[in-house]
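Complex shown without one protein chain; remaining protein chains in place.
For reference, chains read A and B in written order, and residue numbers begin at 1 within each chain.
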Amino acid sequence: MKFVKIALLILITAFFFVAADRLLMPKYMSQSHEGRLTREYYSSEKNHSVIFIGDCEAHENISPAELWRTYGITSYIRGGAQQLIWHSYYLLEDTLRYETPDVVVLSVMAMQYGEPRGEEYNRLNLEGMRFSPTKIRAVRASVLPEEDTLSYFLPILRYHERWKELNRDDFNYFFRRKNVAHNGYMMRSGVMAVDFENFIPGRRLADYSLPDICWEYLDKARELCAEKGIELVLVKAPTIYPYWYREWDDQIAAYADRHGLLYVNLLELADEAGIDYSIHSYNAGFHFNVQGAETIARFFGGILTDNFNLPDMRGDDQTAAVWERKLEAYDAMKAAQEREIAETGRIRTLTY
Amino acid sequence: MKKCLLLLIYIFAAVTFAACEKKETPVPDASPAPTTAAITAAPVIPAEDGFVYVHNGVRVVLGAPAADIIAGLGEPRSVREEPSCAFDGFDRTYIYTDFYVETFPIDDIDYISIINFRNDNVRTAEGLYIGAYTEDMTAVYGESYNREQGMYTYEKSGTQLAILIDDGVIVQITYYFMILD
Partner (left out) sequence: MNFASYGFAAFLAVTVVLYYSVLRRFQWQLLLAASVVFYAFSGWGNLVFISVTVVTTYITGVKIQGIPKTGENKPKRRRLLICCMVLNFGILAVVKFLDAAAPNFVLTLGISFYTFQTMGYIIDCYRGKEAERRFFRFALFAMFFPQLIQGPISRHGDLSATLYGPHKFNPQNFAEGATRVLWGFFKKLVIADRLLPAVGTLTEDPQAFGGVYVLLAIFLYAITLYADFTGGIDITIGIARGLGIRVKENFDMPFYSKNIAEYWRRWHITMGTWFKDYLFYPISTSKPMLRFMKFVKRTCGDYAGRRAPVYACTLILWFLTGLWHGMTWNFVAWGLANGIAIIISQELTPLYNRFHRRFGLKGTRGWNAFEVFRMFWIMNFIRSFDIYEGVGETFKAWGSIVARPNISGFSLLGLGPDTADYVVAAIGVAMMILTGVVMRRMKTKEIPPFRHFAICAGLAFVIVVFGAYGFGYDATSFIYNQF
């Protein structure tokens, strides 16, 4: 009887803690949707031929749905907001615990950031990782001196104070969350043309060398891919901003050359890719809208199929059935967003 | 005598040990971090005593609310909005013919963060301009700069004036507000 009482006490206490933890964790359903990206991966099927990794240059600028539709390539984007190179490395390591793709495409924009950008970005990108030695390493490599490492594994220690700012989302999404991305791609519709007339190149720098720590993690990513027999491709999205210096590009190109990697600077291939900066961006050159992302996917998918022996999985019934459902949700959101843009000028459908 | 000596030794030991105190680095206050809302930093204090750019009588004070300053500078040629990753708010760039001004948002108010000269039509309040020489720079601002390759940075009251020199000639002049993280 005593043991039953003790067991019951432990269970009830655990229940309250788990419930509080669930309630107080930010839901990322109405804002900062990027906070869901890392976690959403785990509910996907783990049979992707291509994994994209990077910051918003990865998760907003290429459409896995279009890669599937045009080439039958299965892909997933493990991207995040201000995802630093070391975040990307550990997310790659995490991904490879579940699957071994044929190709990993790493967006190189984040190679310029050698310093942590803030606690909030660490949390957005790492908190969603499942507990593993990789997550422990990722957190330890990323935390700021004033941060509390334990709270990445017991988030209630960080978010406990949110009891003061609980909102409808915290209760509506207590049990289940909606999806914010389509295989890691965050869809955005709308058009805001790039103003080339008032284009300003980036300010000149004293020193164009990319940070050592970024090279260190790029090396680790390359070695990890080599170890697993995965092709690593480096890519620069054709975004106009943030400014990508020629000097940085030269360093990446030299690195790719030195290690026999394919490096695709889509900025230089924008015309060939069919990118029209007057209609393919939703925020004047920072990110691409869904039409832009699909255009890039069609072009980049061609490069991938030309260079690598990627299977066309459209003939596989099981995979095709899964992607059929994905495309339904994708097309529905696209239609909804386009309707909202036409009617109100802003999009509201950001989840499904 | 022996006892006095002993007492003196004791006192000396006391003072010596007191002097050997190892300082412990105090843990700094952790600055507030956002939960899921936009980043809210400590209140922004305009750097009135820092480097101030003056254009047609308008004082462009780094760290000051941008609205009145931009209104005073007149209609820009273009306004570029850079979205904040994951959070609300935009960093804005107001592009004028001869310079541009960047702002950052806190709680729906934009503050001046950067001013950059685009050409030699404009000068700093102290008279420096793109195309001037290193000697002109040191004549105006002195030698107390930090130098990183060709970039010479002066600091004053929470602001920086960053002057890029290429082959003895000034090619870039930028004002920065040293925002607290």
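Everything that follows uses one rule, which is that a residue touches a chain if its C-beta (ideal position, glycine included) is under 8 Å from a C-beta of that chain, and two chains touch if they have at least 3 such contacts.
These figures come from a predicted structure and were not determined experimentally.
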Touching the absent chain when the full complex is considered, from A:D148, A:D207, A:E223 or A:D257:
A:D148
Just one of A:E119, A:D170, A:E231 or A:E294 touches the chain that is missing; which is it?
A:E119
Residue numbers in chain A that touch the chain omitted from display
2, 5-6, 9, 12-13, 16-17, 20, 24, 119, 146-148, 150-151, 156-158, 160-161, 163-164
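The rule is simple: only the chains that are shown with their structure count from here on.
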Centre-of-Cα separation between chain B and chain A, whole angstrom:
32
What does chain B use to touch chain A in their complex?
28, 30-31, 33-37, 39, 77-78, 80-83, 85-88, 93, 95, 100, 116, 118, 148-151, 164, 171-172, 174, 181
Can you tell me which positions in chain A touch chain B when the two form their complex?
26, 28, 31-35, 55-56, 81-82, 118-121, 124, 146, 159, 161-162, 165, 195, 197-198, 200, 203-207, 241-242, 283-284, 286-287
